[in-house]
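Just one protein chain is left out here, and the rest sit where they should.
Naming follows writing order (A and B), and every chain is counted from residue 1.
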Amino acid sequence: MATPGAVHEALAGLELVDHHCHGAVTSGLTPEELASLLTEGEAWPGVSPFDTPAGVAVRRHCAPLLDLPRHAPPADYATRRAELGPQEVNRRFLRAAGAGAFLVDTGYAPHPLTSPAELAAASGAAAFEVVRLEQVAETVAARGVEPDEYAARFRAAAEEAVRRPGVVAVKSVAAYRTGFALDPARPAHAEVTGAARRWLAAAAPEGGGTRLTDPVLVRHLLWTAVDLGLPLQLHTGFGDADLRLHHADPALLTDWLRLVSGAVPVLLLHCWPYHRQAAYLAAVFERVYLDVGLALHHTGPARCRAVLEEALEITPFRKLLYSSDAYGLAEFHHLGALCFRQGLAGLLQARVDADELSLPDALRIAAWTGRDNALRLYGPHGLQGLHGLFGPPVSDPARDPSGGPTRKV
Amino acid sequence: MATPGAVHEALAGLELVDHHCHGAVTSGLTPEELASLLTEGEAWPGVSPFDTPAGVAVRRHCAPLLDLPRHAPPADYATRRAELGPQEVNRRFLRAAGAGAFLVDTGYAPHPLTSPAELAAASGAAAFEVVRLEQVAETVAARGVEPDEYAARFRAAAEEAVRRPGVVAVKSVAAYRTGFALDPARPAHAEVTGAARRWLAAAAPEGGGTRLTDPVLVRHLLWTAVDLGLPLQLHTGFGDADLRLHHADPALLTDWLRLVSGAVPVLLLHCWPYHRQAAYLAAVFERVYLDVGLALHHTGPARCRAVLEEALEITPFRKLLYSSDAYGLAEFHHLGALCFRQGLAGLLQARVDADELSLPDALRIAAWTGRDNALRLYGPHGLQGLHGLFGPPVSDPARDPSGGPTRKV
Partner (left out) sequence: MATPGAVHEALAGLELVDHHCHGAVTSGLTPEELASLLTEGEAWPGVSPFDTPAGVAVRRHCAPLLDLPRHAPPADYATRRAELGPQEVNRRFLRAAGAGAFLVDTGYAPHPLTSPAELAAASGAAAFEVVRLEQVAETVAARGVEPDEYAARFRAAAEEAVRRPGVVAVKSVAAYRTGFALDPARPAHAEVTGAARRWLAAAAPEGGGTRLTDPVLVRHLLWTAVDLGLPLQLHTGFGDADLRLHHADPALLTDWLRLVSGAVPVLLLHCWPYHRQAAYLAAVFERVYLDVGLALHHTGPARCRAVLEEALEITPFRKLLYSSDAYGLAEFHHLGALCFRQGLAGLLQARVDADELSLPDALRIAAWTGRDNALRLYGPHGLQGLHGLFGPPVSDPARDPSGGPTRKV
């Protein structure tokens, strides 16, 4: 029954939903700027960011899309990239990603980045927006607000933000601000007012330092996110130098997840190196999901399958999603997709070949994790229209109460 | 010297000691009940528990034992299971497990489960009992006790419980109640009395809420366990939704293990995803042991070898044991055994094939971990009689002081 390579073929042809990414830079890049965007850290003197698993993967898998040989030297790569210009570079990589939809976090843009509409135009895919709630809160503070009005104003601003067309989810970077070792309870109004008073007072003198790092306000933000009713994306695990990695272990969210009790879908992003912890949460809490975005292109084709194997050890197959978490370099929108397709296909095909998994099951799992789980989650919030674009999802079959593969793929 | 497949053959024929499991359900199951028992979480609307690594493994490896084709659909599986009835289903799977003995935790039974004697009858193996100490303590409380008598009454009740024929070990689920970030010291009598007073007072009004979660009483329970002199099984790592996973990291037990100082064997159960931490403890503390039960059937044949590879990275080969941690579904008594045999055989055979391990060493390691380490640990407490059943253990050869393989297998 198992055609050799059938899973690879199916995944190669699957229009992915990249459920969490950022825009691509719209300006040309000097070699130094390119190097800096290649890494989650910075470019360091004498140490090339190309000398990393991600850098090696870019030279191997992205160079050919710029008409260069595989493994092209970094200098050639930078030159050719500059020659083609950002528009053409973005067009090539974003189309190569083969996504049907991108969900774009628009709340972090130290560089000039494509808007969702520009990303859609460049990629030929649909693009949707994810609202970063810390940015909403900080904008409320920057515009001036009385401490006892902060809670209501933030809530109103967030509600307004998510009413914008194309918004399908909210996101929090609480992991960066306080970490997850927080009191899980919803803070009382007086507590929020007191914390807002301290925050706004501290911020005022400099007129800019409104970075939200107060633990009470971060808790308040997470509970406000729940009230909004949209799927909530949470940065967990791996990120840049501004993080305490161990505070971003999603297991620390357990008590909060228990209190929230499935009010909204919670999507644990990235997760590495705590993807097994995330898998446990996804296995025991009904509306908890995960992806291994960011880790896909940073570990590269050499290791992304291993990371996916660990992430899927106990994760229910309806609970894993695909994201690239690409930021800045359109290379990463492409590389994330490539790593996901290759890694997952390798994993599934090996199980089919060992007769541990039937081919129809493997194909369903591929479609679910690459596309349908996202459609199912975000669909009620605006991705619905995509069903036409994607064709009927594999994920809504008429099924008996015990579920399972009662439908041909 | 290495016959191809010799390790697989040896493990296939080895009568295992499943040193930690629960009973199998004695009632028929609706499809919903079956689905619910398939997962450590619950069955969720629209998401089949069959769509998990464990569910896939059940359809692949258990369906044929119910006369169904491999990868049978869940609905067919549930129907056929109901048709055969619980007795026949249990008989088939429990015999297929190929265990010589089951050690059964009898302290957790939200469903009607086989007693050890019933498990023995259905499986054709011997069955022994593991006393769950939290249940003993809660029974003492439920029956009414003065706070200053709690310590003595609990101790007496525990001593009585372990004197019952067939009891070979005690168990604690402290991981669920407080986690392991406890003061490691033995609590003073006054402290225990004070804590018991608060606990019993809080429990009284409702007349039922005697769940033991007080940190002083949990510490007291652990130290009482040590006093009993029997091997102590500790839940660590992976479990159901009632857990804070990171509080169940066995590394948190380090100070307590140092104080206990090998007074009794301590068996770290399950451990995933902290099996490397458990391996460290087993490598440096004389009487600390581990297994990867529960993770075997939840990760399935596709990943159990990888988990065993990690668990055995530095673990002395006399320190790993086999358990299924099966609960409710006899499928899991079988699947745990199958995963252990396949995973360990794959691991060992690959090392023999690469000439990194001699075949006699591989066979010794298989016999030790699957059976003899358990016989050695539990033997003085009642498993001794099994030596006849099992034939001479590989684990007690006359050896020179530096140990080692001076004996043919």
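In the analysis below, a residue touches a chain if its C-beta (ideal position, glycine included) is under 8 Å from a C-beta of that chain, and two chains touch if they have at least 3 such contacts.
Computed from a prediction, not measured in an experiment: that's the story for all the values here.
The chain that is not drawn here is touched, among residues B:L133, B:V292 or B:L357, by B:L357. The residue from A:F154, A:W199 or A:W272 that touches the chain not shown here is A:W272. Taking the complete complex into account, B:Y280 is the one of B:W223, B:Y280, B:Y327 or B:Y378 that touches the chain left out.
By the touch criterion stated above, the residues of chain A touching the omitted chain are 31-32, 34-35, 39-42, 44, 46-54, 56-57, 60, 70-71, 73-75, 78, 238, 240-241, 243-246, 272-273, 295, 298-303, 306-307. Listed for chain B, the residues touching the missing chain in the whole complex are 249, 251-252, 254-255, 258, 276-277, 280-281, 283-286, 309-310, 312-318, 351, 354-358, 361, 365, 399-406.
Assume only the chains that are shown with their structure count from here on.
Between chain A and chain B, the centres computed from C-alpha atoms are 37 Å apart.
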